[in-house]
Each structure stands twice: as structure tokens, then as C-alpha cells.
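Heads up, one of the protein chains got dropped from this complex, but the rest are sitting where they should.
Order as written gives the chain letters A and B; numbering starts at 1 within each chain.
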Amino acid sequence: MKKYTTIYDLDNIPETIQEAIQLKENPFSTQLLGRNKTLVMLFFNASLRTRLSTEKAAKNLGMDVMILNVNDAWNLEFEEGSVMNLNSSEHIKEAAQVISQYGDIIAIRAFPTLEDKEKDTSEWILNSFVKYATVPIVNMESATMHPLQALADAITITELQTKQKSKVVLSWAPHPKALPQAVANSFVGMMQELDVDFSIAHPKGYELNPELTLDIPIHYNQEEALKDADFVYVKNWSSYESYGKVLHEDTNWMLTKEKLKEAKFMHCLPVRRNVVVEDAVLDSENSVVIQQSYNRVYSAQIVLKKILENL
Amino acid sequence: MKKYTTIYDLDNIPETIQEAIQLKENPFSTQLLGRNKTLVMLFFNASLRTRLSTEKAAKNLGMDVMILNVNDAWNLEFEEGSVMNLNSSEHIKEAAQVISQYGDIIAIRAFPTLEDKEKDTSEWILNSFVKYATVPIVNMESATMHPLQALADAITITELQTKQKSKVVLSWAPHPKALPQAVANSFVGMMQELDVDFSIAHPKGYELNPELTLDIPIHYNQEEALKDADFVYVKNWSSYESYGKVLHEDTNWMLTKEKLKEAKFMHCLPVRRNVVVEDAVLDSENSVVIQQSYNRVYSAQIVLKKILENL
Partner (left out) sequence: MKKYTTIYDLDNIPETIQEAIQLKENPFSTQLLGRNKTLVMLFFNASLRTRLSTEKAAKNLGMDVMILNVNDAWNLEFEEGSVMNLNSSEHIKEAAQVISQYGDIIAIRAFPTLEDKEKDTSEWILNSFVKYATVPIVNMESATMHPLQALADAITITELQTKQKSKVVLSWAPHPKALPQAVANSFVGMMQELDVDFSIAHPKGYELNPELTLDIPIHYNQEEALKDADFVYVKNWSSYESYGKVLHEDTNWMLTKEKLKEAKFMHCLPVRRNVVVEDAVLDSENSVVIQQSYNRVYSAQIVLKKILENL
């Protein structure tokens, strides 16, 4: 594998999921693979799970890890041809080439502006690294995608499914702040790759990018959508149409135990308790969020492993 | 050992001190013990010695170390049942469980508010991790305790004592800012475990928690207290009674060479020169503060070793 910026960089998703589950059984089995190889992790934004799980995954593979909060370095410029006499000290052209010489793989977290739809959709930061770096790039959540999360989610569903074709519902949830669509987008993509019965539920106005949702059924009635669900993935996102806006908080979309019934509850975390989902769900046996976060190690590890094997 | 949140988690303190002194002779002797084990260090507050010495200790044991400044992640919520629609993005319940999956031991630094006595006394942050984490917790200074420091102090006294029963005095010192009682508290506890003649000196109003000082002699006259002392541990703390307040700075409590006489001078560092203690003391042979800070490596290493042996 040459990079992992979206889930489509994986050759064979079901096979990758099985390989990740095997790695989880024996995480240190391929420790020689990463010997004398370095992962550079670049953070433009906050991180807990992604940071620790990706670092752990790299170390499980025997890699060295160097972490840089971009705040500790220089403001980067991404525009072509700009006269850099303002706040940016370094152009991405140099930064990406330079860092490529210090690491064998570069992992990047760079959230969207949620103000400039076109810029965010272009994945200006992530794709600038893809363009100018000379080593493989791993997406640790970009403006529009979170493919390591989606792979961990798919591993979790695969581990837990008890029937041939599970019913999986992605349900929007209320949130006080405007959040990216990245987790939802990557989950939507991933569900189209698995053999599941998938649908999306959200209030009107919260439609995701139609180029991603294609012909997936969309419900505006949450109760109806959740009927007989096996897995309910709850997540807030801001409007894509009215880009980056919180249209309304619709607190009645909070997931409750009553709504969840016997389904498994999924969320990428961090989650705001009693806003996105009530305590009774998170504290129940139905919640699999901790297992999802554990699978972040193995989604990162299988991705790094496939890239290392191709270096 | 299953955790190290207070000095009372140690089975046998004198034996532990001897084991630490042996480790110091041969710090790399147990490098296989930590192989494929990870220490996660979480900082809610500033750190120099604790951060570097604990990281060094873990690496001496062959462990991997992952460090997270909580500021680089999400604001954590600690209240049960709260509706998280304000500044906290993640509940400690999830955070502690998640991080437990990425590390084999979690070390935490979390200072007190110095405003809410009940909250601080409850050790809300540390104990939330103890409650929800599924791996051993190490205290790198919490609201009311600093047990790694106290163990380093005990190692230092043990190394330097020249008589059967040394006289050890903990003497309050002036300071411009309100500081926690944690170092003093843990030292007080530790001195009760050693075979020393221990007393405390401070101006009226600076009494430590009486549940900790029990029947230890307390002097309001510093000169009298220091008479014939072998070890003088100097430290500022804010009032426990008038919780978190600097009642008065009492600059005449600054430790001087004249007051110290032949005793050894101890302090946990960082120390404000010519406020807490005069240059003439710190720059003299009587000061053992550098040795104390060196012993921080071995107090951390023996603690981590005992926890690793029990994993």
C-alpha cells in the first residue's frame, strides 16, 4: 500500500479486517518489520485516541515514532505562488519534502475550517502533503475523512455481528458545537464496502455530501430508522449544505436506551454524555465504544504494516 | 503492586528503599521486564523532574513511553450524570478506559484547585482514573500527595544518614504564590514509616491536615525546631485550614546557612532562591537537593518494576 488517505487505498477491505483481527491476537508478531523505520506524526489539532493508538501501533511494529505538534514548529503556507510576508514562515512544499527525509511514513491530523467548503472539500492540507511528500501519508483525520476510525469501526462490527447481514444505522445526534463530517463520511464509505443493510438518519438539513451517500436510504424519522437495528452508530456533524452550520440542536435526537433497544451502540469518541447519548446507553452492555477505541490500535497497525511491506 | 497512588501502596517501605538503592547501582539490570510494555504519562500540569525522571525510569526498565499533555487532547468531565453541553468534550469514564487499552500502566500528574477543599481532598482526578482505568495507576503528584517524591526523599535520607535515629525537620518556607500541600503531606507520611525523630515547623495557620500529622510534634518557633537537626526539609505550602490561602509570607522563615548549621538541606525542587532558601545554603555542601532529584529516577523505577512484576 502506498498511502492511506481514504478507505479506498485498501485493496481488499474484508481481507484487511481479517488481518487486523489476527494482528490483535498477536500484536508483536511483526516487530522486525518496523526496525529502523520511523513514523512522523504531525498534529494540526487535538488528539487523544488517534495519537496514542497510532503511536502504540507503530511501536508494536518495532518502529520509532517522532511526534510534532505543528504549533511547536512554524505556521505553514499552502497557497501556490503566495508572497509570504504575513504569518506563515514555511511553505508546505519545503515542509513536506523536509519531513519526508526524517521519517519513512508521515501521519497527519488536520481538521477542516468548517467555513470554506471548497477548501475543505479539496483536502488542502492532506493533499498538499500527498503532493509534496516523498514518503507514504497516513490520514489521522482530515477535513472530510477519518479512514483509520472507519476501519476500526468495521473491525468492531465484524467481530460482533451475529447474523449474515446486520442492520446498521448511522444516526445524527445533537451537539453544542459545529463538528466536521469526517467520521460520518468515512463510516458511510466503509458501510458500502461491507455486507450490511445500511441506512442513515438525521433531521432535514443535515444531509451529508450526496456524492458519498449515493443511494443509501436516508430517514428523517429516527424512531423508524432505528427499528430492528443491530448496530446504531451515533455521531453529530454540522450541515454540509449550509456548510459548517449548527442548524438546530434537535435535542430529541439524543440516543436513549429506549430508542436503542437491543442494538449495539457505536461512537468514535470523544462523546458528550447526555447530549449525544444518555448515560444509560454508554454504561450498558450494549455500548461497544471501548472496543471500537481498542480496535484503533489494530486499524493503525494493519495500515502501517501494509505500508511498511511496500517500502 | 497494583498501583502507586500513595506511599501506603508499598508493602514494605524500608525494603523498597534498599531495592531502589540496588537498582541505582545497576539501572539496566531488568531491561527485559518492560519489553513490549508501555507507560502512558498524562500531564494536567507543568513538570520537569517528574516528567524526565519517570520517563527515564521506564526506559531503564525497557518500557515504551507515550506522553500526553492533556491540553493536546480534550477537556475532561469528571462529574457523574452531567449534561456535557459546555466545555468538556470527553468524560473520564471513557478516557480512562480507552487509555488503559493503549498502555500497561498510566501515570498521572493532576494538581489541586486550591479553591475547592472538598474536591481536592477527594482526589477527584486521580481517583477517577483509579476507578475507571483497567490498568495500574501511578501518581506523579496529585491534589494532596506526591508519593514518588517522598520515596526519593526517603532513599536520600537512607543513603546519607550517619546515625541510628536522625533528627528530621520539615520546615515551612515563604513563597509568593499559593502552593499545594502535596509534597509536605507525602513527606509527613513517609517520615512516620522511617526510624527517625521527626517534627514539623511552620507559622500558626499553616497546620497541615491533622489526619496526616497525627501526633507529630509541631513547632511554631523555627529556630527551636531546627536545633540539632540532621536533615531540614524546607517547603512552602498554602494554608489547609484557610484553604489554599497565602496567609502571610513570613519572610523570616526563609532558610539561611546560619539556621541550617551542620544539617543537610532538602527540597523537592523547583525552589525559589533567596525566597525559600538563601543561595549560601543551596550552593553549599550541605544541600542534597540534586541527589534527591537523581533519586527520583530510582523511586520511579522501583515502583514501575514492582507494578510490572505484578502485571
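One rule holds for everything that comes next: contacts are C-beta pairs under 8 Å (C-beta built on N, C-alpha and C of every residue); 3 or more make two chains touch, one makes a residue touch a chain.
Here the structure is a predicted model, which means the values were calculated and not measured.
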Chain not shown: contacting residue from B:1, B:148 or B:297: B:297
Selected from A:29, A:89 or A:251 as touching the chain missing from the view: A:89
Touching residue (missing chain; options A:38, A:209 or A:274): A:38
On chain B, residues whose C-beta touches the chain left out of the figure: 28, 43, 46-49, 51-53, 55-56, 59-60, 69, 176, 269-275, 279, 282-283, 289-290, 293-294, 297
Absent chain, residues of chain A that touch it: 36, 38, 40, 64, 66, 68, 72-74, 77, 81-86, 88-91, 93-95, 97-99, 101-103
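Note that only the chains that are shown with their structure count from here on.
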For chain A paired with chain B, centre-to-centre distance based on mean C-alpha positions, whole Å: 39
